[in-house]
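Yeah, one chain of the complex is gone here, protein chain that is, but the others are all in their spots.
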Amino acid sequence: MTTPQTPILNLASDNVSGMSQPVLAALIAANSGPEPAYGSDQWTARAEALLSEVFEHEVSVFLVATGTGANALALAAMSPPWGAIFCHSEAHVLDDECGAPEMFTDGAKLVGVPGVGGKLTVEALAPVVSHFAPGVIKSVQPAALSISQVTEAGTIYTIDEIKALGQFAKQRKLMFHLDGARFCNAMVTLGCTPAEMTWKSGVDIVTFGATKNGCMACEAIIFFNKTDAESMPFRRKRGGHTVSKGRLLGAQMVGYLENDHWIDNARHANAMATALRQGLETIPGVKLPWPTHANEVFVVVPQSAAERLTRNKIRAAPWDSVSLPAGFSIGKDEQFLRFVTSFTTTKTDIATVLQTITG
Amino acid sequence: MTTPQTPILNLASDNVSGMSQPVLAALIAANSGPEPAYGSDQWTARAEALLSEVFEHEVSVFLVATGTGANALALAAMSPPWGAIFCHSEAHVLDDECGAPEMFTDGAKLVGVPGVGGKLTVEALAPVVSHFAPGVIKSVQPAALSISQVTEAGTIYTIDEIKALGQFAKQRKLMFHLDGARFCNAMVTLGCTPAEMTWKSGVDIVTFGATKNGCMACEAIIFFNKTDAESMPFRRKRGGHTVSKGRLLGAQMVGYLENDHWIDNARHANAMATALRQGLETIPGVKLPWPTHANEVFVVVPQSAAERLTRNKIRAAPWDSVSLPAGFSIGKDEQFLRFVTSFTTTKTDIATVLQTITG
Amino acid sequence: MTTPQTPILNLASDNVSGMSQPVLAALIAANSGPEPAYGSDQWTARAEALLSEVFEHEVSVFLVATGTGANALALAAMSPPWGAIFCHSEAHVLDDECGAPEMFTDGAKLVGVPGVGGKLTVEALAPVVSHFAPGVIKSVQPAALSISQVTEAGTIYTIDEIKALGQFAKQRKLMFHLDGARFCNAMVTLGCTPAEMTWKSGVDIVTFGATKNGCMACEAIIFFNKTDAESMPFRRKRGGHTVSKGRLLGAQMVGYLENDHWIDNARHANAMATALRQGLETIPGVKLPWPTHANEVFVVVPQSAAERLTRNKIRAAPWDSVSLPAGFSIGKDEQFLRFVTSFTTTKTDIATVLQTITG
Partner (left out) sequence: MTTPQTPILNLASDNVSGMSQPVLAALIAANSGPEPAYGSDQWTARAEALLSEVFEHEVSVFLVATGTGANALALAAMSPPWGAIFCHSEAHVLDDECGAPEMFTDGAKLVGVPGVGGKLTVEALAPVVSHFAPGVIKSVQPAALSISQVTEAGTIYTIDEIKALGQFAKQRKLMFHLDGARFCNAMVTLGCTPAEMTWKSGVDIVTFGATKNGCMACEAIIFFNKTDAESMPFRRKRGGHTVSKGRLLGAQMVGYLENDHWIDNARHANAMATALRQGLETIPGVKLPWPTHANEVFVVVPQSAAERLTRNKIRAAPWDSVSLPAGFSIGKDEQFLRFVTSFTTTKTDIATVLQTITG
C-alpha cells in the first residue's frame, strides 16, 4: 500500500476534505477543560438535544466515529442473525464495508435488489421479499429494508418514493433504515425537513452522516423509537465504538449543526456538482448516465480526457456499476469516473476540471 | 443515564482530559488541505514511520480510535474462535469491554488468572494453561497471553518479569500481547526503551495507547512480525475501525510522538501521582494496598474523607478488586478509591485533594 | 406447525424414506457391544478407510448427522469471515439453510450467480468474481466456489464442466467445494468414478451425502488435502456436530458403501425418475423445464392434475425457480412441482402418479 502521488486537485471522494471551520472551532472549544468520559460530557448532551430539535422528535442518538460502524450497528439492531436485510445490489452496506454488517448482525443475509440509478422500488422489492417466507424455517426471515439517500449513483429518492417504501416495509414487517452518509446533500435538494425525509415517511433508524459534509469523523445512529435502541449501548461498547473522550464526537456534531452550518456546506457542495454537471453537458463526447441530484457527478469521458486529468494530477474515482440505464454502454476508449464535490470545492476547481476534460 | 453534576476536580479517569497542545496543533495542521482517505494520507504515513523509529523495529501499524477496538482487534489476530486467551482475572480485556474480545475473536475464551496487584506470574499461569491441552478436541486451545502494562492495579511489570512471561509464552506457543493503554507511564518509570519493554522481551503485539496520555482518540495496534498482521486490514475495516479521514488518527500520533512529547506528558502525570502518594502516606487512617508505579493511586480512605471529597466536588473512581494483598481488608466505614493523574493535573490539584482528605 | 395429513404416496423429498436394509443391518451390528466414544470406534475407522478406497485417495473424513452441518462446516474451512463464497443463486447453501454457512463462517458472504437449470458457468462466474478484487480492503475477498452436484434443478455437471470450473477456481485462488447431497445419483448417471467427479477435476472438499440415498442421518465432509482439514476437529466439536456415540455415523456409512449398495440405491432411484419422466413426456399439457439427470423430476402440470394428486394423497413439492430456460413460463392455471424418487420408490408408485396426472 504505497501512498499515491498527491494530486493537486482531488475530487475522488468527499473524504479527502478535513473539518470545516465551525466544526474545528467547536472541537477546540471542547478541548479546553475536563469532561466526563464515555459520552457523559456536555457536548454529547448538546449534540443529542440538537438532533432531537432538528428531527422534531425525541430521538435516541448514538455517536460513533465511522460510517461503517454506524451502519453495521444500526443493521444489527434491526435484524436477528437469521434475518434478511434488503438493500440495493450496489448498496454501500452490501458492497463496500468488507462484511461489517454480517459481523455485527452475527451473520444476517444482505439481499441485493437491482434498480436503475441506484434506486429501489416496491415493484422490484416485492417478489424478492416474498421469496423469504415468514415462518419457513429453512429460509432466513425478512427483517429490514435499507436504502441509501443519496444513493450510490448520486441520485435521491423523492419523499413520495420514501413513503412508498416505508409503507411496503410496514406491510412486510420490515424495519426501515436510511443510510444517510450524505443525508444533508439529499435534504437540501429536496428542500424538505429532516423529519419529512425520515420518520414522517416511515423510516425507523437513520445513519446520519456528518463526516463527509464537514466533520472529521462523526456519524449518528438515530432511533425514532426508544425501544428499538435498547440493545445499542451494549452493541456500541462491544463493537469498540464507544469513544472514551466522547466530546470528540459531541463537539463535532454541535459545530456541524449549529447555525445551519451543515445546510450551508451541503448547499455549496451540491452547487459545485451542479456547475460541474452543467459544464460537462456542453462537452462533446461526454456521457452522463444518471441525473446529478446531490454532490456526486458520474460521467463517462473519452480515454484522452481521462489521461489529461491524470497528467494534470486531477483525481476522480474510477467507477463501475451494474445499475446503468438500459442501453447505456461504456466503450473501450472511454472511462467511467466519479467526481465528488464538498464544502471545500471552489468554482476555480470546477473550471479547472472542465477545461482539462475539454482539452 | 443522566449527566452527573460536573465535578470541580475530576481525577476519576485519565479520559477526562482532552488533547494536549502539540496534539491539537498537529490536528489543526493536518486539517488544512486535502488528503487521500482511509489511511493513505501523509500524516498516517509519518505516524507509522515514527513508530518504527521509536520501537527500533519495522512495525506494522494500525491506528484506531478506541482502546476497546484496538484490544479486540489485536486479540482477534492472535486466537482462533476455539482459542484460549490467558489474562489477569481483572484485566480490562476480560472485565471492562462488554465482551468485545469475544465478539472480534468470534467466541474465543478469555481465561482469567488471579494475581496480587494485578500481575500475572509464570507460577500462577502454568497450571491454568496446562489445563487446556493442545490437541484435545473438547478443550479450547491455548492461543495467547495478554498482560496490561500498567496493570489494572496501577503497578508495572519489570523487564525481567516481562521476559519471563515472554519465555513462557514461547514455550507454550502462545502469542504474547501487551495492552499498553498506559504504555508510556510504565516506560518512563522503568526508564527503558519501547523496544526493551516489548519485542526485546518477547512481546508479539502491542496495543499502544495514546488517548489517555495526551490524544483525544488514538491507539495503535503494533505488530513486530508482518505475517501476524496479514488479516488486520480486513479485520479493522470489517469492525468499522478504519477511519475514512485517516489523518484524524495520523495527526494525533505525530503530535504525540514528536519531540518526546508523549514522554513529557507521562513524566508529568507520574510525578503528580507520586506526589499524591507521598502526601497520602502521611495522612493517618489512609491505607494504600499496592505500590504506585505510574499515574494511578489506589487508596482506602475513611468514609468521612470520601464524603468530604464528594462535598467539595472532587471526583475519584469508587473501586473494587479481588487482587488485594493477603490480609488487606476494607472496613465498612472506609471507601476504596482510584485517583488518576494526567498531563493536565497540577500541583495545586494534588494539594487540594490531600487537604480535603486530611480534613 | 401442524403435521400435514399423511399422504399415501409421498414423493416430495428423498428425506421421506428411512434407512435401507444394509444400512440398518450395519447399525444393528454396531449396536451390539461397547465402542470407544467420539469417533474412535472401529466403525468410524472402517468408514474412513472405505472412503479413502472409494475415492482412490487418502482423504480426511468428518462424519456428521446433517447436510446443513456438513455444508456449513465445509464452507467454514474454506473462507475467512471476510471471504466471498460463490455459488448458484438457488444453491441450497445460499437459500435453504437459514444462514448456517454465515453462522459457521462467522459472516462470510455467499454470492449467488444465476444460471439456467441450476448450473454455473465460467462465463457467468468470471465477472462476478472479478467484482471482488483481491487486496481491496472494502471488499470481501474471493475465497471459495461451491457447486451442487446434482444441482437444485435436478441437472448434473459433466466432468468437463467440473474441470472447467476447477481450473477457474485454481486461477482465481478459490477453494472448490462440491455439495454432493445427491453425489451418487450424479455419479451413476455420469458413469464415472468418485475420483473423476472430484479431485481429478479440481474439487478440494466434498460434502458427501448418504442420508438421502439410503442412510438415516449420515454425511461425510471429505478433504483431499490434509492441511485444509486442520481446523475441522475443533470446528465440528464447537458446532455440536461431533456425535458422542460415533458408531451411529460410522456404521451407517459402512452399510452404505459396502457391496456397492449406495450405487444400487442410486441406480434404482434414477431409473424410477427416468420412468416418471418418460411417462410425463407423453401426457398432453405437461411441461418439463429441465432435463432429468438424476432422481428428481421438475414438472409443470395443469391445475386440475395438481388437484387430483392432492385428492389422491399423492404428494410432490410445490416449486419455484428463477433459473427456468428463457421463454419457459408457468400459467395461472398450472402448478410447478418437484417429484423425487428414492431407493424405496416402486414402478407401481410411478404408474400411480402418471395415471393420476393423466386423469
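Before moving on, here are some points about what is shown:
Residue numbering begins at 1 within each chain, and the chains themselves are lettered A, B and C in the order written.
Please note the rule applied: a residue touches a chain if its C-beta (ideal position, glycine included) is under 8 Å from a C-beta of that chain, and two chains touch if they have at least 3 such contacts.
These numbers come from a predicted model, not from an experiment.
Here one chain is not drawn; of A:89, A:141 or A:345, the residue touching it is A:141.
When the whole complex is considered, the residue among C:26, C:47, C:65 or C:165 that touches the unshown chain is C:65.
Among A:21, A:231, A:278 or A:304, the one in contact with the hidden chain is A:231. Between the chain not shown and the residues C:36, C:114, C:127 or C:359, the one that touches is C:36.
Where chain B meets the omitted chain, the residues involved are 81-82, 95-99, 102-103, 105-110, 131, 137-140, 320. Taking the complete complex into account, residues 38, 80-82, 106, 137-138, 141, 231, 233-235, 237-238, 242 of chain A touch the chain not shown.
As for the chain not pictured, it touches chain C at residues 1, 3-4, 6-7, 10, 13, 15-19, 24, 28, 30-38, 40-42, 45, 64-70, 72-73, 97-100, 103-104, 211-212, 216-217, 234, 237-245, 247-248, 344.
By our rule, only the chains that are shown with their structure count from here on.
Centre-to-centre separation between chain A and chain C, using Cα means, comes to 41 Å. Distance between chain centres (mean CA atoms), chain B to chain C: 51 Å.
Chain centres here are Cα averages; for chain A and chain B they lie 34 Å apart. Multi-chain contact residues of chain A (touching two or more other chains) are listed as 97-99, 103.
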